[in-house]
Every structure is written in structure tokens, then in C-alpha cells.
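My questions will all concern the structure given below.
Not every chain is included here, but those present sit where they belong.
Order of writing sets the chain letters: A and B. Residues in each chain are counted from 1.
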Amino acid sequence: MKRKICVVITARPSYSRVRSALKAIHQHENLELQLVIAGSALLDRYGNAADFIKKDGFVANAKVFMVLEGENPTTMAKTTGLGLMELTNVFYNLQPDAVITIADRFETIATSIAAAYQNIPLIHLQGGEVTGSIDEKVRHANTKLADLHLVSNEDARERVIKLGEDPEMVINTGCPSIDLAREIINEPKLTFDPLEKYGGVGKRIDWQDGYIVVMQHPVTSEYAESRQHVMETLYAVAESGIPAFWFWPNVDAGSDGTSNGIRTFREKKDPENIHFFKNMDSLDFLRLLKHSKMIIGNSSAGIRECSYLGVPALDIGSRQHRRLKAENVCHVGYNRKEILEKIMELNGKGHFPSSTIYGNGDSGKKIADILSAVKLTSSKSIHY
Amino acid sequence: MKRKICVVITARPSYSRVRSALKAIHQHENLELQLVIAGSALLDRYGNAADFIKKDGFVANAKVFMVLEGENPTTMAKTTGLGLMELTNVFYNLQPDAVITIADRFETIATSIAAAYQNIPLIHLQGGEVTGSIDEKVRHANTKLADLHLVSNEDARERVIKLGEDPEMVINTGCPSIDLAREIINEPKLTFDPLEKYGGVGKRIDWQDGYIVVMQHPVTSEYAESRQHVMETLYAVAESGIPAFWFWPNVDAGSDGTSNGIRTFREKKDPENIHFFKNMDSLDFLRLLKHSKMIIGNSSAGIRECSYLGVPALDIGSRQHRRLKAENVCHVGYNRKEILEKIMELNGKGHFPSSTIYGNGDSGKKIADILSAVKLTSSKSIHY
């Protein structure tokens, strides 16, 4: 009898981050993968992860529309409530042996509660890290609802144990996103033309001699300022003159502020050196990073995948504050002048040696092996 | 401009536990009370706390029906999702300066998320304690979502700080339920006849020469066994021959098991010495406890109010496991023989001296004073 492991994907970035684990679960002889696609992962506006998932050969056991329009704190909370109701129903009908909730997006707590209240063992991936904003609250609340913690670095492991969890149920598997990075780390050059393959909008930039990648998400607790924050980065990148591929943010309260800022800037300034993409296949995105000069913004890719790839990351603002960082990351505030200075400084420096603080590329397999062997339980008490 | 403090009452026992705090908030010159009555607090089957609340002179700003029928783990999770959606709307329209969530019932996390996601400062009452079952997960998740922690004893204060909270935001106010106990602790004898005043069902027992009080709730993680567990207590109490007032359990997955057990026992055995009540005014309930020989079951009243009142408590099973206990509490498993032995043992012993580990009767006032003065924030990071 195979163990049924139910994974809920609620957003495109979450999918990329666990793809190798999904594959390993799917292929494991003692595990059966139950896949639920929900939330913004079903929506065109946010890159429709469902299409990528299908192309990768996975079949969804259930799909759940649950995102309320409005992109504000109120709709975030209602989306979570709606998701909780629906996911409860999905788990009730699928009867999994364990449910996996991923990281710290606001809607992930819906998965956690739906499983925990139904006495289904809950496995939390990528707990124990530290950031600012609502993610911080969600992540640690997920930890307190979960029975097994598969974290992505030693720092996180120690923190989850400090939170009162049973040390035997806290395991550092590394981050599955590194598995993907490992697949392409040895490719000598970019194997596709981003403009040809992905279209996008904005100027046709000449990227062959070097380019930067930008990805800046809104920070939910700073809802009103999102627009201003992204403006600082836009001005700095435009002024640098370095060819840049800019990726639109994912769904969140405030994404309207960020998206609006980008859209306005594009229409008014029409910057010569920036090309905009909505999204990209995860492997291609990693290839693009690997061969870039640097990544700019507040995406976790700069902290995680780029530590392994050795790509310099200019981390802006509070979003990744207190995440474990390798030497590839340098930090700057929401200030166009400072951002520009750091860009120019990093521009000459070249890449860093590969770091394995987030794993060495076998997380997916480790996760599947643990899931097939670990004692699954849905009951616990705090350890102090 | 008064601070608007929104309190969400979702169950009868929660109301009793915070009544003195509600009063103090309501009367404080710098605070405005916004009261939301929701969940089982609106339902006749669970003692309709709304009626008591109204009689106490409070006016509800909003009422929210949210309990799904079924009393099983699936409906508990859906009830929480539904509550989250509705409470989000309520807070959005009431615009409070802070929201109070109480203790650890499963639906309290709906209040917590609705406030936290909308960047409304969240105050958690009675965090930091330890029990078993789903309450344990809910309580600590509430802690991780809350910004200010008003705990009810020192042990809890230390635990919340260990959970990574800012020590300045963790304050031991004692438990407001002790405030009520203080109001009646000096009454020399029972001032009403329970049978006259509350009716109830079952035999008319002769309580004037001493009686015991029984209250046993289902333990949600032991859903299937609830019926068996309550049976053990029923047999033991019946066999003891001591007059007993038995209170029906509150709403929970499994309450059907417990209620069913009680109902069946009543119809088949028709015990001579047990009289059953659905519920009672909180002060009267405390009076009944104060003048009883002991309380039996797994109600928190045995641990909290009875520590202050000095009434012996025979705590059965896992529900109050690891709560801070004064010397009045002794423990026993789900076994009729052992329960009976302990009852007989305690029967001769008399009361204990009053303990103040859960406060000395001024918690409500302390809470209101803190709420009027504390810096309210909705943003935090873990402290390690």
C-alpha cells in the first residue's frame, strides 16, 4: 500500500521550488503523489503554473479557484478562508496519508489548517527562516501546525527546534530549488534567446554581452509604498544602462502598486535597456540567472538559487531581511542612488564560488526517501 | 479618540472567561468595546451565550453564524474557513484598532488570521499554556500570529518568550476568570437552589449535604473514543452514590460521542444520584463549584477557577495534561475503577487554601489598562 502524499501548489514560484521533490515523490515506489493546483497557480495573470505543471507531466487530482480580486489585505484574508473551506473538502475526498504545505505565502496556512484539523499529518517545507512582513507570521504559524519539518538549511533547523518542535521531526533536506540549479549549473552559455522564446514587451535589448535580471515583489506590510519602492529600482536600472530582463511580480496585496509602477514607468519613460517578461519556464529562468551579471530586487532566487549558482544578488528592502545568506548577496535600501551605486560596483566583479548552504542538489530525493520511511503522526506537544 | 478594541466571542466558555475584561474595556475612558458574537455562542444547542451577553448589558456590533453541522474534523476545518471569511468582512467594516482572540478553540485562529492579514494589531489572551490535541497546535499558532500576549500565569509567560516573542510584548495579567471567582469566594453558602433555578433533567437529587460537579468535554484528537471515555466517568460517578450535578459538553468534533454517551446512560441506567444541566450563569456556576465537594472531568474550571477557590479537582484524561496546576488538582486516566477510588479518596479531604497562580482577581482591569497604554503594532520578527 503506497503512502498517499498530497501536495498543494498555490503559486508559480512555489511550484518551481518543489518541482524536483514532486518528481521524486511521483517516481518513488512506496509513494503516490496527489497533486492539488490552487489559487494563483491557476490564473493567467500570475503565469498560470498549471500549464507548466501539465507540460512537466503531472496530473492534478483537483483544481481550486480561490483568489479574490482586489489584491489588498482584506481579499488576502478572504482568499485564505475560501481556500481553507475548499481544501478541507478536497482532502476529505482524497484521503491522503500526509499533506505538504510549502513555505510562507499567506494562503499556505489554509492548507495547514485543513490538514491539521482533519488529523492528517502535516509536513511543512522550508520553515524556520526569518523575513519581515506577514510571511513571517504565516511561516511560524505553519510550523506550529505541522508535524514534520523539512527545512532547507541548518540555521532554519535550529530555529524550528527552538520553537519547541521535536528535534527528530526537524530535518535539513536542503532546498529542492537547488536541485534544478544543479541541472543547469554546468551549461557553458545561455542555450536560448529569451526574446525569441518568450516574447515579452519593451525594447529589444542587446543582451549577448551581459545583462542583469530584475524581480521585485510588493512587501505586504508596506502596502501603500509598493509603487514608490519599485520606482526607485526602475530609475536605478534604467540609469545604469545595462541591458536588463525584468520579471513582473506575483499575486499579493500591493502587487497592483508594484505592477502599476512598472506599467506607468514603461509607458512614460520607455526605457532603452529594459525588456519585460511575465514569466518563464523554471529551468530557463535559472539558465538566464546563471549567465547574468547579477540579480536585482527582492526575489528569494537571489538568496537561494544564486548562492548555489554563485551569481551576485543585490537584495533591495526588507523582504529577505534575516534570511540565511551566502557571500553572493549584498543589501541596499529603497533608494535609487544607492541602488545604482551598488549595481555599478557589482558590475565589474564577476561571479562567486558555489555555496551549498541551501543544499547540494539532491533535496527532492532526500524528501521522498524521508516521506516513505518517517513515522507519520498528527499529534504533538511543545517540547518545553 | 478612543481606541477601538474588538473582541470576538465564539463560545460560551470563552465568554465566561473574559467577562471581567469586557466590562473593564467597556468602562475604560480611553477604550471603546466592539463586540462580535459568533459561532456556537449564537446557538441554542450550545447554551446560547448571546443571551447571557445581552443580559449582562453588552450590545453586539455584529453576529456571525458560522458553525457547520456534523461535529467532525472536516466540519471543524470548514467552520474555521467560513469564520475567517466572515470575520474578515466584519473587521473590514468595523475598522478596529486592535482585535482580541481568546485562548485555543479551533475557530479562534479565524479571528487571528482575519486580523493579522489585515494588519490589525492582534492580542492573544491565554497563550503559552500546554495541553494535548488540536488546541495545542491552535494555541501556539495563535501566538505566532499575535502581536501582544496577555497570558494568565508565569509558566505561560516564559513559554511564549521561548517561542521567540518580544519579552516586552508578553505580560502576565492573570486569568480574567479568576476575577469572577473573586466576586463570590467569600459567600458562606450556596445562595440559590440549582434545581429550582435551572431545572435541568434527571433525578431530583438531595444536594444540601454535599455534592460534586461533573463536566467532561470530548478530546478532539480522540474523536472515536469520546463515547467510551465519558462512559467510564458516568459509571464511576453513579457508583459513588454522591449527589452530582453534571453539565453537558460544549461544541466540538466528538461532542456527539460524549453527548450520546450521556444520553444513552441516562435513558438506560437512570442514575439515582445525577442531575443534568445544559448550562448556567457563570457566577452561579462558580458558586456551585465553591460549595461543592469537588469537580470531576476535564474542564479547565477545575484547573483555573478551582485553584483560586481551593476546590479539589479530579482531572480525567489528556485534555488538561501539562496545564499549570495548583495543589488542588489530582489526575486519573479513563478508568471507572480508578476514577471511583479517587472520588472516594477526595470525598473526605475538604478544600485547599486559595492559590493565585492564575491571578488574584484583577485581571480584567489590568488588561484594560494595558490596552489603553501599550504601543499597538501589527509587525514583528522572531527574536532569535
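As a working rule, a residue touches a chain if its C-beta (ideal position, glycine included) is under 8 Å from a C-beta of that chain, and two chains touch if they have at least 3 such contacts.
This structure is a prediction, so every number in the text was calculated from the model and none was measured.
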{"item": "Full count of same-sequence chains in the assembly - 2 placed in this view", "value": "4"}
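Keep this in mind: only the chains that are shown with their structure count from here on.
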{"item": "Whole-Å separation of chain centres (CA-atom averages), chain A against chain B", "value": "40"}
{"item": "Complex contact set, residues of chain A against chain B", "value": "73-74, 76-78, 80-86, 88-89, 92, 106, 109-110, 113-114, 116-119, 130-134, 136-137, 140-141, 143-145, 159, 162-164, 221, 223, 321-322, 378-382, 384"}
